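Please see the structure below; I have some questions.
With one protein chain removed, the remaining protein chains of the complex are shown where they sit.
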Amino acid sequence: MELKHRNMLVQKISGSNYLVGIVLLLMLVGAQIIIPGFLGIRNVGNILKVASFIGIAAIGQTLAILIGGIDMSISNVITLVNIVTAQMMVGDNANIPLTMIVILCIGVVVGCINAFGITYFKIPPIVMTIGMGTVLQGIALLYSKGAPKGNAAPLLRHLVNEPKVFGFTTWVVVFWVVLAALVIVVLRMTAFGRRVFAIGNNRTTARFSGIRINQIIFTCYILSGVFAAITGVILTGYTGTASAEAGAQYSMNSIVAVVVGGTAITGGRGGYGGTILGVIILTILNNILTVMNIPISGVMIAQGLIIIVMVYVYGKEKAKTW
Amino acid sequence: MNQRIKRVNIQQMMQRNTHVMYMYLFLLVMVIVSGVLDPDFLSVRNINNLILSSLPIFIVSCAQMIILLMGDIDLSLGSIIGLVNVVFVMLMRPDQPFGYVTALLVALAVGTLCGFVNGFLITKLRLPSVIVTIATSNVFGGLALFACPVPGGKVHNLFSRFVMGRQGFPFPIVLMVITLVTIYLLTSRSTFGMKVRAVGGNQFAAYTTGISIARIKLTAYCLAGFLASLSAIFLTSQMRCSDATVGNSFTVNSLTVAVVGGTALSGSVGGVSGVIGGSFIIMIINNILNLINVSSFYQYVIQGLVLIFALAISSKRKK
Partner (left out) sequence: MNADTILDMQKISKHFGGVIALHEVDFSCRVNEIHCIAGENGAGKSTLLKIISGLLSADHGQMFLHGKEVQFKSPHEAQKHGIAMVYQELTLIPELTVEENIFLNIEPKNRFSIIDRKKVSAQLAHLMQEYDIELAPKAVVKTLSIAQQQMTEILKILVRNPNIIILDEPTSALAQGEVEKLFHIMRTMKERGKTLLFISHRLDEIFSITDRVTVLKDSRLVGTYETKDLDHGKLIRAMVGRSLTSIFPKPNEIDIERTVFAVESFSVGNKVKDVSFSVYHGEVVGIAGLQGHGQTELLNGIAALMSHTVGKIFINGEQVVANTPWDAIRAGIALVPVDRKTEGLLLELSVKDNLALASLDKRKNSLFLDRKAERSFAKEMVGRLSIKCAGEQVAVKNLSGGNQQKVVLGKELGIEPKVLLFNEPTRGIDIEAKSEFYAIMRKLTSEGVGIIVVSSDLMEVIGICDRVIVLYEGKVSGILAKEEMSEESIMRCAVGLG
C-alpha cells in the first residue's frame, strides 16, 4: 500500500515526463562539456530560435497523434508554403498581408482534405496524409517550375532572426511561448481538450458519449495544417529564400519530438508539455551532432533509433496524464 | 440442391474478383487510349520498355501486398531499396569477370536482414508496424546516405546487360513470370498465404487455430525485405550507379499499386493478379504523361491522387 502510494505520488508530480527531464538535464551537462559556451546566452537564444520552428509544427503533430492519427503531410505543407511565401513576398513588406492570407488558406484546405479522407472515406491517417503529401510535393514543384525563387520580406526576417527580445531571443520564440501556453491550457482545461483525449483513448466510447468526433478530428487536422503553414512562413524568414527541400525533415522531427515527449503513439495519452521538452532535446541533439560534424545521415539514424526506443519505453509504462 | 451450391460457388468467386476485373477493364481502356494517342505505344519496343520500367515497382508492390494482407503496413520498403542499391554498388567489382557474385549475395542478405529487423521489432517488442517502419525507414535511409553521400559508382557491365535482357536471354520477362508465379502460389495457394490472411483477418481466430502470429509476421517481413532487395538489384542494373535516395518514391508507389490492385488496407484481401495490373496502370499513367508532354512534376500530384481515390472508391464499395 505504501509503495503504491509512493508510486502514485511520483506519477502525480511528474507524469511520465520525469524521464524526459532527466534526459534533458544529462544532455545539457554533456553538451556544456563537449561544446564550451553551449549554455552561453547567445547559444541558448539560438537553440530556442531553431526549436521554435519544430515546436510550432509539432503542435499540430501532437494534436493529430493525440486523437489517434498522425500527420505525414507537415513536411510538404512547409515546403509548399516556403516556396509560395518567397515567391509572393519577393522581399517586400507590403506583400505580407496577402501572403499570410494565402498561406493560412493553404493550411486550412490541406487540413480539411486530410480530415475529410480520414473521416468520410475512413482512409487510415498515415496513408491519407502520405498521399496528400505527395500531391503537395507535386504542386510545389509545379508552382515553382522546379526552380524556387523569390525571398522573404525584411520584416519577416527581422522577426525571425533578430534577438531583440530581452536581449537574447526573437519575437518568433515569444510567439511560440504564447502558443505553447495556449495549447497546454486548451488541452488540459477545456471541454475540447478533454474530448481530444477521449477520442484518442477509445473512439467508440467517445461517439457513444455524444462527442462530435468528426468535428474534433477536422479541428485537429486543420490546426495541424495551419501550424505547419505558419512554420513554413517562419522558415522562409529564417533562410530568406525558397528551396524544394525546405521542410523535408519536419514530419519526422515533429514525430520524434512528440514521441520523446511522452505522448502515446496510439493516442489518448500525453500532451504538449512533453512535446516542448521533446523539441528542445531534439534541437540540442541536432546542435551537438552538427558541432561534432556528424552528417545528416547520422541525424536520420539517431532519430529512427530514438523513436523505437522511446515508443518501447513508454509502451512499457502505462501512466496516464491529461 | 447441388446445382444451387455450384451456382453460389461461381457467384461468390465472381464477386470476390470484381475489383480486379474492373481494374483490368480500366487497364484495357488505358491501353486503347494510349494506342490512339500514340501509335508507337503498342510497339514491341515500347512494351518491352514498359515491362522494364514496371518490374521494380511490381516486385516491391508484391512485398507491400504481403504486409498489407497481414493488416500491417511497411513504410520502410523505399529505404531498403536505397540501402541495398548502395551496398550492391559498393561491393561490386566491375573489372572482375565474376565481380558481381559477392555483391549480389550480400545485397540480398542485407535486404532480408532489414526485413528481419522490422519483423523483430514488431513481434518481439510488440510495437505498431506504422511507427516501427517509419523509424527504420529513417535508419536504413540514413545508413544508405552515410555509405554513399553522393550518387556514383559503377555496375558490372556484363551483369547489368544480362539483367536488362541484352545478352540474348529475356531475363526481365523471366524474372517477372517467376515472381508472378511464386508470389501467386505463396499468397493464394499455399498454407503460408492462408496463415498470412488469417493473421490479417482475425488474430483471435488465428491464435485459436494454432497459428503462430509472431512467426508468420517475422517470415513475411523477411520476405518483404528480400523482395525489396530483388527490386533494388534490378533497378541498380538499370541505373548503373548508386544513389541513396533512389528508393524514396517506392514506398508510396508500392502502396498505390497494391491498393489500386485491390489489396485492402484492413488485411486479408488482395492478390498478385491485382498487383501486376496495378503496376502496369501506374506505369502507363506515367507513360501517357510523358507522351502528352506535360511536366513530370504532375507525376507526384497524380500518384497521390490515385492513391487517395483508389482508397476512397474501395471504402465506398464496402458500404
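Going in written order, the chains are labelled A and B, and every chain counts its residues from 1.
Definition applied: contacts are C-beta pairs under 8 Å (C-beta built on N, C-alpha and C of every residue); 3 or more make two chains touch, one makes a residue touch a chain.
Remember, predicted model here, so these are calculated numbers, not experimental data.
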> Of the residues listed, B:Arg16, B:Arg166, B:Arg215 or B:Lys316, which one is in contact with the missing chain?
Replying inline: B:Arg16
> From the list A:Lys122, A:His158 or A:Arg207, which touches the chain that is not on show?
Replying inline: A:Arg207
> Out of A:Lys49, A:Arg157 or A:Arg195, which is the one that touches the chain we can't see?
Replying inline: A:Arg195
> Tell me, which residues in subunit B touch the chain that this view leaves out?
Replying inline: 1, 5, 8-10, 12-13, 15-16, 185, 189-192, 194-195, 197-198, 201-202, 204-211, 264, 267-269
> What subunit A residues would touch the chain not displayed?
Replying inline: 189-191, 194-195, 197-198, 201-202, 204-212, 268-269, 318, 320, 322
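One rule holds for everything that comes next: only the chains that are shown with their structure count from here on.
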> With chain centres defined as C-alpha means, what is the inter-centre distance between subunit A and subunit B in Å?
Replying inline: 32
> Which subunit B residues qualify as touching subunit A in the complex?
Replying inline: 73, 75, 121, 125-128, 130-132, 134-139, 141-146, 149, 244, 251-252, 255-256, 265, 295, 297-305, 307-308, 311-312, 315-316
> Residues of subunit A touching subunit B in their complex?
Replying inline: 70, 117, 121-124, 126-128, 130-139, 141-142, 145-146, 252, 255, 259, 265-266, 295-305, 307-308, 311-312, 315
